[in-house]
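To start, the structure itself, in structure tokens.
Removed: one protein chain of the complex. Kept in place: all other protein chains.
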Amino acid sequence: MLRFIIYRILQAIPVLLVVISATFILIRMAPGGPFDAEKAVSPYVLEKLNERYNLNAPLPEQLFDYISGIIKGDFGPSFKFPTRSVTEMIATGLPITFELAFYAMLVALLIGITAGLVAAIRPNTAQDYVPMSVAMIGICMPSFLMGPILVLIFGIWLEWLPVSGWGYSAGDKILPAITLGSTYAAYIARLTRGGMLEVLSQDYIRTARAKGLPTRTIIFKHALKGGLLPVVSFLGPAIAGLLSGSFVVETIFQIPGLGRFYVQAAFNRDYTMIMGTTIFFSMLIIFFNLISDIIAAYLNPRIKLGGEG
Amino acid sequence: MSSLDPSGEQGRSLWQDAIARLGQNRLAMLGLYLLAFMVIIALLTPWIAPYSYETQQLDLGAIAPNARHWFGTDTFGRDLLTRIMYGGRVSLAVGFIATAVALVIGVLWGAVAGYIGGRTDAVMMRIVDILYALPFMIFIILLMVVFGRSILLLFLAIGCVEWLTMARIVRGQVLALKQQEFIEAAVVIGLSHWQIIYRHIIPNILGPIIVYITLTIPSVMLLEAFLSFLGLGIQPPQSSWGLLISYGVETMEEYPWLLLFPGLVLSITLFALNFLGDGLRDALDPKASKD
Partner (left out) sequence: MLTSLRCVFIITLLSLLTAACGPMDNNVDTGTAGQILHLGNGSEPPSLDPHLSTAVNSSNIISTLLEGLVTPNPKTLEPEAGAAISWDISADLRTYTFHLNPDGHWSNGEPVEASDFVYAWHRLLMPELAAEYSYQLFVLENAEAFYKGDITDFNQVGVKAIDRLTLQVRLKAPTPYFLSLLSHASTFPVHPETVAAYGDIDDPGNLWTRAGNFVGNGPFILTEWALNRIVRVEKNSHYWDADTVALEEIRFYPIDNLGTEERMFRSKTLHLTVGVPEEKIARYAKDKPELINISPYLGTYFYRFNVNKAPFDDSRVRRALSMSIDRQQIVDAVTKGGQIPTYNLTPANTLGYTAKAAIPFDIPAARQLMAEAGYPQGKGFPVVELLYNTSEGHRKIAIAIQQMWKLALGVEIRLFNQDWKAFLETEKNGDFAIARGGWIGDYVDPNTFLDMFVSNGGNNRTGWSNQKYDQLIQQAGRTAGTDQRFEQFQQAEKILIDDSPIIPIYTYTAIYLKSTDVKGWYNNVLNAHPIKYVYLQRDD
């Protein structure tokens, strides 16, 4: 196991290098530069700015300088927010996005697994259709729709919860967490149901049933582990998606998280900020995919952790 | 176990079985009929649409559903029913084509990686990691520049993004399956790898794949709306269900029907899709016949 983890961490280095180089080149190929503005910037000023931010040097040289900077822990200043360093911006936004993603994941797992289980126990009955239909609504309701609707109901009509903010007032974290979590809850519910049905039809479960074990024991002791396998494969990408995709929810609820920075940076062509957030998100993706592979192995001892070969 | 039998006849009867079982699942058949209805409407739209999708009546503006406009009109005074019908053409096409692209790439990639395992698996999955990590927004902005404004490109772009998760899920399933006795037995019998993948692996992972397809289609339709909004994809006055919904959200308090009807149509389609998906999953389950 340890060997596998070390091996995967070593694999992460070339992955990161490819991501860095590819992103570095891609963003410079994208039309429009960081200093384009409605009121035209004179060529003279542009020249000065490019000089200051080392944008005149040949691309390989820029990339080399950038990577040497990262190794020293220097991600450079943001182009759009000149007094902020990329490190500072990530350090402000990331904890908030993490917290949001954590609550959202709790919501998603809890609602999703419960609904999926309930549905799988009696497939093709009302006990199946009702939770699955609710889950479908969750999928049909993207967060840009779910968020405003929840705010209207609980924030403006009922006045139970704050309509915006993060940590300003009590309860302002509830609506964002539910909004972000609900889509994933729906996914998890469906994957759980599918996985459970798959497992419940396997020989060893039938054997257990034949032995007369109670349903509860069969489900929780024997079936659940295997049944959650598709959910676990999905979790890695889902958590990464929660983190990088929190942008819509952060915008709707005015939350100062990293997702907003990430999207703003892309639209502002804030090169250093795009690089910084991309590197961060790719590390998170690699990390969570690794975790999800490890959990999958734990849930299904028949999977050998590959990679030594 | 029937799936162990290497002869082709068993495979055929498996499919025949599946179709028969599907036919008995009333909900699944309802889903199938509803979907067929949507597709037929979409195909016939240019001939049966009550109004033109682009002709505006600015003085009229958004009016609630009435006898002339069953679904009401949008803020430009355009008939909403007509726009939903035309939007369905785009959404259904994007949903099916982009998902098919994602499906083919994702299943092949994941199955091969999981089946071969070892170093190949490591390399293939790290490539997936890399693609996950690239900034999506920049990717989209670049696609627009490099390829211009074609709708086909939109399908490809979406398919190219959506296959990643599919590949991970399939690989996880294949890894688990590979260790099972009947696959090991198939190897002992001397089946070729392709035969094993085609005859034993794929049918056994169909369940999760179908579930994931039913999840991918709606997310693809919504992604299309987002990309179209950014300028990659369809351009006004054309529309799609996703776009109609996202514009509907902005006016949901003033003109609720602009959200309600596109939302309903999309939901019905997705429900139908899911009923059919679940039915298919059950019908194709290689072990289900024994129950």
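First chain written, first letter: the chains are A and B, and each begins at residue 1.
As a working rule, contacts are C-beta pairs under 8 Å (C-beta built on N, C-alpha and C of every residue); 3 or more make two chains touch, one makes a residue touch a chain.
What you are looking at is a predicted structure, and each value in this text was computed from that prediction instead of being measured.
When the omitted chain is restored, the residue from B:Val94, B:Val112 or B:Met144 that touches it is B:Met144. Considering A:Thr92, A:Ser133 or A:Gln202, the position touching the chain not shown turns out to be A:Thr92 (whole complex). When the full complex is taken into account, the listed residue touching the unshown chain is B:Phe76, out of B:Phe76, B:Phe96 or B:Phe182. Touching the chain that is not shown, out of A:Leu49, A:Ile70, A:Ile137 or A:Leu213: A:Leu49 (per the contact rule at the top).
In the full complex, subunit B touches the hidden chain at residues 54-56, 58-59, 61, 75-76, 141, 144-145, 149, 229-231, 235-237, 247, 250-251, 253-255. What subunit A contributes to its contact with the hidden chain is residues 30-33, 36-42, 44-45, 48-49, 52, 77, 80-84, 89, 92-93, 103, 106-107, 109-110, 113-114, 148, 151-152, 155-156, 159-166, 169-171, 173-174, 220, 224, 251-254, 256-257, 260-261, 264, 267-269.
Methods note: only the chains that are shown with their structure count from here on.
Centre-to-centre, using mean CA coordinates, subunit A is 21 Å away from subunit B. Contact residues of subunit A toward subunit B in the complex are 11, 14-15, 18-19, 22-23, 26-27, 29-31, 123-124, 129, 132-133, 136-137, 139-140, 142, 144-145, 148-149, 152, 186-187, 190-191, 193-195, 197-198, 201-202, 229-230, 232-234, 236-237, 240, 244, 262-263, 266-267, 274, 277-278, 281-282, 285-286, 289, 296, 300, 302-304, 306-309. Those residues of subunit B lying in contact with subunit A across their complex are 25, 27, 117-119, 121-122, 125-126, 129-130, 132-139, 141-142, 145, 164-165, 168-169, 171-173, 175-176, 179-180, 207-208, 210-212, 214-215, 218-219, 222, 245-246, 249, 252-253, 259, 263, 266-267, 270-271, 274, 278, 281-282, 285, 287-288, 291.
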